[in-house]
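All protein chains but one are shown in place.
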Amino acid sequence: MHASGFDRTRPLLLLVMAAAALGGFALGHPGIVSTQNLDSMAVFGIEIGMIALGQTLVICGGDTGIDLSVGAIAGLAQVILGRLLHLDLAWPVAIGMTLLAGLVLGGINAVAISWFRIPPIIATLATLFGYQGLALVLTGGINIDLTHESPLFLAIGQGHVLGLPLQLVALYLPLLAAFAFLQHGTRFGRALYLAGTNDRAADLAGLRASRIRAATYVLCGLVSTIAGIVGAARLGTARPDAAGEANLISIAIVVLGGTGIFGGTGSVIGTALATVVIGIVDYGLSYNDFNPIYQAGVIGVILIGVILVENPFVAWRDSRRTNGA
Amino acid sequence: MSERVATVIKPVLASRRRLPAGREVLLLATLAVLVGLISLGSHGAFWSRVNLDNLFVGSAITVIPAIGMTVVILTGGIDVSTGSVLGLTAAIGGTCFAAGWSLAATVPIFLASGAVLGLINALLIINGRIPPVIATLGTLSIYRMLVFIVLGSNWITAIPPALTTIFVVDHLLFLPVVAVIALVFLIGAALFLRHFRWGRHVYALGNNEEAARLAGIRPERIKLAAYVMLGLLTGFAALLTLGQSPMVQTSTGSGFVLQVIAAVVLGGTALSGGRGTMLGTLLGTLVVQVVDDGIVLLRIQPFWGGVALGAVILAAIGLSAHHEIRGA
């Protein structure tokens, strides 16, 4: 077993599910497996996929870690970006400032949780209200039109590289690689797993558990901000409620990807695979003209279904292991 | 969390610990300050009959599910699907109204469908062994999907006016009927939790599940009852929501659960279970509602409501969390 306690069953299960979902849709509509559709599938999943990367680290850090404010951060980031662009700032400057703002928003969560010791679910519930409210205040509840901004900026959400979506190649995959390295290859990642497994033991081993966790909230705020920026560029508009359901869906993806809700286990790799499954299901449903709300419903079914199927299996396997010992 | 250092040295410190400042006192003070500021800023409009009635109706609709949520959290669980349960029961009940059913015939439909949805949550958590957050996160999405299936793309507006008349317009003891009902429920729940065997078992379970099991308490039954009760109360709240604004749409109830959890947690109920009171939940609900109300009365841009609510939660919980570290 790897130090992460990363289980191989779940990634396999996810791959099978992805193949089955794609196959299933292809049976009904053979046309779905076209380059253009796969492209749209990727674009669909990327923003929530980025947020899920940050959510993975937060949940992995344990101590009831969870970030409910991710969607609100993405929305507020879009709005901040939109306002800055409308101030006629150059778009790279505006993005730079928005990223800084994202760090601050994540930092507020980190301070509330690590310094003031507010339970994460409450702290991020409060900042969810706060950030959502600020986004509405900044826009007056009206979407900010960005379609006339620099084409270079819009390319962040609409461009292509080597026939693949730009945000996939230039943002998501590098972020995934960076997070995977951070989680599995660095001292920080090792400390994160240990802190998530036993908070006090980590402190007494000199690992500074609460600082490590604080960093995960800041990172989570940052990727949520990036997701918000990509979304704004993709649709050419900044909406305060852009990622309203992102908190629940990102948590669902993380858990589906094999990260235990109690911390100390899991991997962003599993999260990425789960994102693929969700992306295919999402797109397949909308391709078949289902209302977007069905996507959330199907995610719910998959989430509960996977755990219900897996629980007895894991219990059976563990009992065999104990008997063998 | 706050006990990191404290648990290292717990054997020594467990003695002579001072009482933490009562959350109820803190909330009462907050409420008094808020009400004072708002009545000054609104030149007394806060105390108008209409405003108070609105405030009480809104509080009642939040506090009724909050009673159930408090019990669920006391057992150490949580239910994030409450908003979808409200939406789905409203859709089911609304469909009955639209089909011409009478009020009397439909009320049991609201209650029963709420209870069934709560039961599904309970079974997933207890028999399916899925952590409560995850299980109800799943049903949150599933129930919402079902709202769409039930409603299609329609809105239901064929709500019997009698519903509004009976629960919202009519008064009893100077309060709208819903508020009286909510108070009766609250007092009943408080008495039940405090003075009845099952109520004490809820606390025992939330304090130490293993010890409770060994003492012959059956945690599964209590949890089952708690989630079903929450579903039932949410079904009732769905009915009242239609009395407040007679329309069902696909988004009915979304965002509602965050209000309910915020009120319960603000009221001092610990998410780890075993600690919390109905009085706290009432005060927490009132603070949430008064903040909302004040935003309207003071003609502040309504979007500040979320910011203010977030700030109040952070301040209240942050203060007492900090206090517990110091006091421990």
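The letters A and B name the chains in turn, as written, and every chain counts its residues from 1.
The rule is simple: a contact is a pair of C-beta atoms (placed from the backbone, for glycine too) under 8 Å apart; a residue touches a chain by one contact, two chains touch by 3 or more.
In this section, contacts and distances are computed from a predicted model.
Missing chain, UniProt protein name, picked from "Heme lyase CcmF/NrfE family subunit", "Cytochrome bc1 complex cytochrome c subunit", "Sugar ABC transporter ATP-binding protein" or "Dihydroorotate dehydrogenase": "Sugar ABC transporter ATP-binding protein". Of the options B:Leu163, B:Ala204 or B:Leu279, the residue whose C-beta touches the omitted chain is B:Ala204.
When the omitted chain is restored, the residue from A:Gly264, A:Gly284 or A:Gly300 that touches it is A:Gly264.
When the omitted chain is restored, the residue from A:Ser40, A:Gln158 or A:Thr197 that touches it is A:Thr197. Among the residues B:Val50, B:Ala104, B:Leu173 or B:Leu214, only B:Leu214 touches the chain that is left out of the figure.
Mapped onto chain B, the interface with the missing chain covers residues 5, 7-9, 11-12, 14-15, 17, 195-198, 200-201, 203-204, 207-208, 210-212, 214-217, 274-275. Contact between chain A and the unshown chain involves residues 1-3, 5, 181, 185-191, 193-194, 197-198, 200-208, 264-265, 319, 322-325.
The working rule: only the chains that are shown with their structure count from here on.
Averaged C-alpha coordinates give centres for chain A and chain B that are 29 Å from one another.
By the touch rule above, chain A contacts chain B in their complex via residues 63-64, 66, 112, 116-119, 121-123, 125-137, 140-141, 199-200, 203, 210, 248, 251-252, 255, 261-262, 291, 293-294, 296-301, 303-304, 307-308, 311.
Taken in their complex, chain B has these residues touching chain A: 1-2, 4, 7-8, 78, 80, 124, 128-131, 133-135, 137-142, 144-148, 250, 258, 261-262, 265, 271, 301-311, 313-314, 317-318, 321-322, 325.
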